[in-house]
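Just one protein chain is left out here, and the rest sit where they should.
To keep things simple, chains are lettered A, B and C as they appear, and every chain counts its residues starting from 1.
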Amino acid sequence: MTPVSANGAIRNGLIAFAFLGYLILIGIPGRLGGSALPVLALVAALFFWVKLRFDAPDTGGAGLPGGSAEGKPGWQIGAPGQSSGRGVGALFPGRGGTLVLRHGLLAGVTTGLLIAGMSLAFASAIGSGASIQPVLDKIVPVNVGALIGVSPGQIANDDVPLFRYPLQVLFFTVAGLFAALAAVAARARNLQTTSMARLSAYLDSLPFRTTARFAGIALPFLLLAYIVWLGIPGVSAFGSNEGTVRLLFTLIATGSGLFAIRLAHPGREQKIVALLLALGVLTMPFILDQFQNSVMGLVFIFVMMGLGLNIVVGYAGLLDLGYVAFFAIGAYTYAFLSAPFSSPYISNLLNLLGISPEIPLLGYWTALPVAMLTAAIGGILLGIPVLRLRGDYLAIVTLGFGEIIRLFMLNLGELTNGPRGILEISQPGLFGLPPQSFSSGLLSSQGWIFLVALVSSAVVAFVAIRLNDSRLGRAWFAMQEDEDVAEATGVHLVRTKLLAFAIGATFAGMAGQLYASRQINIFPENFSLFVSIDALALIIVGGIGSPAGIVLGALALKGLPEVLRGVDEYRIVTFAALLVIMMIVRPAGILPSARRRVQVSPTDEQGPTTAAEERENDASLPAQGPPARPEDARSEEPA
Amino acid sequence: MTALLSIQAVTKVFGGLTAVDNVDVDIAERSITSLIGPNGAGKTTLFNCLTGLHRPEAGEILFDGRSLIGLRPDEITARGVARTYQNIRLFGRMTALENVLVGQHLRLHASHWSAILRSTRQQAEERAARTFALELLAFVGLESHAEVVSTNLPYGEQRLLEVARALGSRPSLLLLDEPAAGMNPSETDRMMELVHRLRDEMGITIFLIEHDMKVVMSVSETVAVLDYGEKIAEGTPEEVRANARVVEAYLGPEVVLQDTADTPNL
Amino acid sequence: MPKKLRIAALFAVTLLLLSACVAAPPAAETPSEEASMEEAPADMSGKVVIASGGTIRIGGSFALTGPIPDPGLNIRHGAEIAIDDLNGAGGLEGFMFELVAEDGACDGTQGTNVGNKFAADETIVAVTGGTCSGETFGLVPILQEARIPFVSPSATNPDITSPDCDVCNRVALSDALQGATDADFVMSDLGFTKVAVVHDNSDYGKGLAEIFQSNVTDMGGEVSSFEGVQVGDTDFRAMLARVGADGPQAVFFGGYSTEAGLIAQQMTETPGLEETAFMSVDGAYTQQYLEAAGDAAEGTYVSFVAGADSEEMNADFDAKYVEKYGVSPDDLGPFHSQSYDSVKLIAAAIMAVATVDDSGNLVIDREELISAIRSVDAFEGLTGTIKCDSIGECGAGGVQIFQVAEGAFDQVSGFGME
Partner (left out) sequence: MAPSRLTAQAAGVNGKTALRFLLRAFGAAILVLVIWRVTTVGLAEGYPASFWISQALNGLVLGGVYALVALGYTLVYGILFMINFAHGEVMMIGGIAGFFALQFSQSRGWLEGPWPVVVVALLLIMLFGMAASVLIGITLERLAYRPLRQAPRLVPLISAIGASLFLQYSVLLIFGVSPHSYRKPALISGGMRMGDVFIPYTGAIIFITSILLMLALYFIIQRTKLGRAMRAVAEDRATASLMGVDVNAVIVITFMLGSALAGAAGVMLGFHNTVVKFNSGFVPGLKAFTAAVLGGIGNIPGAMFGALILGLIEAIGPSALGIPTEYKDVIAFTLLVLILIFRPTGLFGEVLSEKKA
């Protein structure tokens, strides 16, 4: 059944309706107010258009994981390397144009009728005073009202002008037609598909490819310039949204910078671009305002987290879901050392040591080693009992560890002030200068935090990369590939694993300390399971094992939600949906590391990560090759 | 001359089943010894006992006169025992070169701090390691594939790479588990030649498990035969082949004939 | 693979839709934003200067997500209606008021973020909120540094206001008062001497529980057990069995509606607690509590901090609310009237200090505004006559004790009875 067939069209109409229905249920129209109907129609149009482009009889797109491996890294944003061009080609045989138009019309009408029918049903129900659901009652009048284009009050009093319903049908019909026209036009312009991989191929074929490359390199600098310009008083974009818009551009600039570096020719050119970008980023704390700085600070705190977790999960292959524990340890350690609140335990301890408890006890930099050390110890303490665990057993135990730490923070009231948290944690100074001397004038307090975050994460990245290049990194990777062989090749498993945990924890501790001083107040809820999940998600979305990818992941997962703050209630749904899509279209992450790309090649069934864990869990069992291979049937195990 | 490795009355039991039953084998320095026996005879289990993957219930394993019993695999490797695997177990996502570098793990000593700071000493060590790795790859004939990801290597070359990785730890005793399994004749010849060169050029003692009689008879100076975990014979290939018990327990008449046909130059 | 692309496309579209929402928030339509920005070097002179045609922007931190979004939304609505009324009355010298709503999510982290956002925007004159105490704790240090005064409609933790925070104000009444009143009620009116105290480990609930506990012990009563639960728990049987083993005469719970209701209900299934009295706090003074507790609600006590509501003002407010949002205010939660009042209070203070300079700009001095809020006198709000004291406690009214009878709250003691 080709999508241009009649029931194909109706099917698309139904799918569109289902999706719009979801949007209506979650209250989007109410949120949009007057513009609800046009926007929904636009959504429908986009949907139909996408269907007409990609929903071809044979979209033989290579298995997506494979697809992500090909193409030039510089262009691999978003959509996968789809070979759907063929499909589109096969879409319009002969008088295809009219067929497509008919398809669009039909689909549009279907959706329109359904939507109109639904709103009519709802409206009349509410009008007649029927209670739809105690719950739905709250949102329905506002939503349906917006959808029909009348005030909630009008619906309640059941005075809705009837012509509104045909109007809805009209809107969606137009949407369908418009989509069809667009598809035909695109076909006429013979532009195959919008997927980035295609685009890169297209650009490759052009003579001015180098110009495109330079454009790619120039982009972040242009954006930086724009950000600076936005900073000038009086300049503004989109009215009062200026702050958000500027933040968005800051995020994009930072992200596209990483691509620019990849686009540059290796060698001197690359060095220069990287240097300039580094300078550009270093100026940001000075030009951004309090809010943008605070967000960027958070982003780079999570970059540190990501880099640390990446050592445990990405390099050593130990799935850790309790990573937040070390973050919390770092944060609370610093809080104890620098906040007015002092728990009896600690003050007793101080009296014991004969230290006079003045506040802050230690400055940021003197406290840093303490926080790092405490976190590292925590890492080792967690590491020892889980040394023999693999895969998901490890995952759940670490998760439990994280929860235990949080519950202690919450319930050990005397030690941690319980749910009321620890307030007024002091900010980093420098060379004995008090923090205030930075939080004034050209560098706002949050800007200072951002600067510290930048530098610290740079250091962390440096250490992580160097270690990964050393024999320790090779040992980690070997361990991830095949524990027993690694050991038989001379890798000391216990030491190597504990090192991974300890180093990862140390980085998390640094991040936690900076987080505490950024937040000024910390509460146990700040250290819920979701922090671990965020950290894990950002390294996987970014591209596990690749530091650049981790930065991108942090920008996307911690930065974008702040941009979406205007639509807060939809933030998480969007985030979650994008997470799933991301995993489907680009399992290797935005900027995968070379090894990762090998891993996700469709050839290996469950992927090496499993291969290591698949083998025996019980150390007492004799070790043999992966069970997936038939040869092993012949292995000399007494079955 | 004294035995480099002496296995004394080693016994390994899984549940009720005795996989290795009171086996004694002595392996002389710079010798090539084969361990043969039908499937399930306990050959690989014996290897696993040697490399510390299993812990024998009883018996003693002396290497250079010191006991290996109870040592961790990495400690045993440090003593100078390296092995390959029956079903190839390379680090799949690593390049050939990286595999061999991991093989050298024990021979590298730069601290992690120096790795972070890229101290000259650590740099020098890494460079030396690379050159040695390339030499080893050249030795097994993979110099051209140094940067190839190991899963993408053809089967035979993966076996060669396993040998190179094992050599990375500079062993004095090398355990080869069916090195020629699944190889075509030309690859097999290449492997046999490699085994000889290992002994002659590197002076490494070889202890190998093999099913292919052609290989066994041509490379080994001593042959030990396991059957149901027991050693039923030991001696030169000729003696073993002559041994009636071996013949009926393991080879079977027609194999003998075929073998004599294949190997006239014995 | 068309499937994957289809999903991908669908959600790409969602995202697009959302960014559409971002690009056009209500705030965005305000005219001549530039003008106000150009001449608003507030951080230099400590003044907010609004060019003619500009708007007086009041920040709002509401718990729109997190544990209690419904009350949060309710509070936001209250503030928006207050803004409508102000502008309906012609604003101030022709300058209109504008609410800049942010999501404080009822936790300190978001509170900190929102605080930073307001501190960054020098056109923000004052802030109403935050909704929850934790969220407000996040706001305090930042607004204090940025010299932006705030009035919280619903943050009741005693530590919110303090002598050394001059920008901190609230129209809600401190928990200290409520906890004491409850303790007094349980001990004197009900005549119990042995009570069990349970809290939900939120800064709000635990705070109240501790205040109650200390008051009871001060009055010579015995607290047989002090147990905590988590917000979101639904099975309290194990905890209650333990509480019941000590045989208290009453169980006091500091926390929100749902947990309160469930505890009240599961008490009837717990040996030793079937007949024990149950008392909870204003967090439970909601329809939700009655629903969650079911029949077990009958006879239980709930305290609430109420104002001397003037009937006609409230009726008027409710009418506007229903017209604008199609919901009755009480369906979502308490505190909408406090929210309304906090905005009106801020506006009153602004009107007191704002001056129009010769170039037609509205000038508001931050320091003057901060002190003006404290000096607002006898301001008539929905919750009664509002007057701030020296540390920013502006709440009107007092604590009322209700007992549930025939599925409705029925006042048995406290403010407004005599």
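To be clear about the criterion, contacts are C-beta pairs under 8 Å (C-beta built on N, C-alpha and C of every residue); 3 or more make two chains touch, one makes a residue touch a chain.
Treat the numbers as computed from the prediction; the structure is a model and nothing was measured.
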item	value
Residue touching the undisplayed chain, where the options are B:Gly42, B:Gly59, B:Gly168 or B:Gly229	B:Gly59
Residue of C:Val229, C:Val251 or C:Leu362 touching the missing chain in the full complex	C:Val229
Full-complex contact with the absent chain, from C:Ile68, C:Met187 or C:Ala306	C:Ile68
Omitted-chain contact residue, chosen from C:Arg242, C:Lys324 or C:Lys387	C:Arg242
Contact set of subunit C toward the excluded chain (per top definition)	1, 3-4, 7, 67-70, 201, 227-230, 232, 234-235, 237-239, 241-242, 245, 258, 261-262, 265, 269-272, 288, 291-292, 294
Touch list for subunit A against the chain that is not drawn	22, 25-27, 63-65, 133, 135-136, 138-139, 313, 319, 384-393, 395-397, 399-401, 403-404, 407-408, 410-411, 492, 494, 529, 533, 536-537, 540-541, 544, 569-570, 572-573, 575-580, 582-584, 587, 599-600, 602, 605-610, 613-614, 616-619, 621, 627-628
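In this text, only the chains that are shown with their structure count from here on.
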item	value
Far-end chain from subunit A, centres as C-alpha averages	B
Subunit B-subunit C separation of Cα centroids, rounded to whole Å	74
Whole-Å gap between the CA centroids of subunit A and subunit B	47
Whole-Å gap separating subunit A and subunit C, where each centre is the average of the chain's CA atoms	32
Junction residues of subunit B - those touching two or more other chains	none
Subunit A-touching residues of subunit B, taken from the complex the two chains share	14-15, 17, 19, 39-45, 48, 51-54, 72-74, 77-78, 82-83, 85-89, 91-94, 98, 101-103, 105-106, 108, 110, 112, 115-118, 122, 126, 129, 149, 151, 165-166, 168-169
Sites on subunit A touched by subunit B in the complex	462-463, 466-467, 469-472, 474-475, 477-478, 481-482, 484-493, 499, 595, 598-599, 603-604, 608, 611, 622-625, 629, 631-632, 634-638
Complex contacts: residues of subunit C adjacent to subunit A	1-2, 4-25, 27-30, 33-34, 37-38, 41, 57, 64-65, 69, 100, 102-103, 105, 107-109, 112-113, 116-117, 119-121, 123, 134, 137-138, 141-142, 145, 157, 159, 201-203, 206-207, 228, 322-327, 331-332
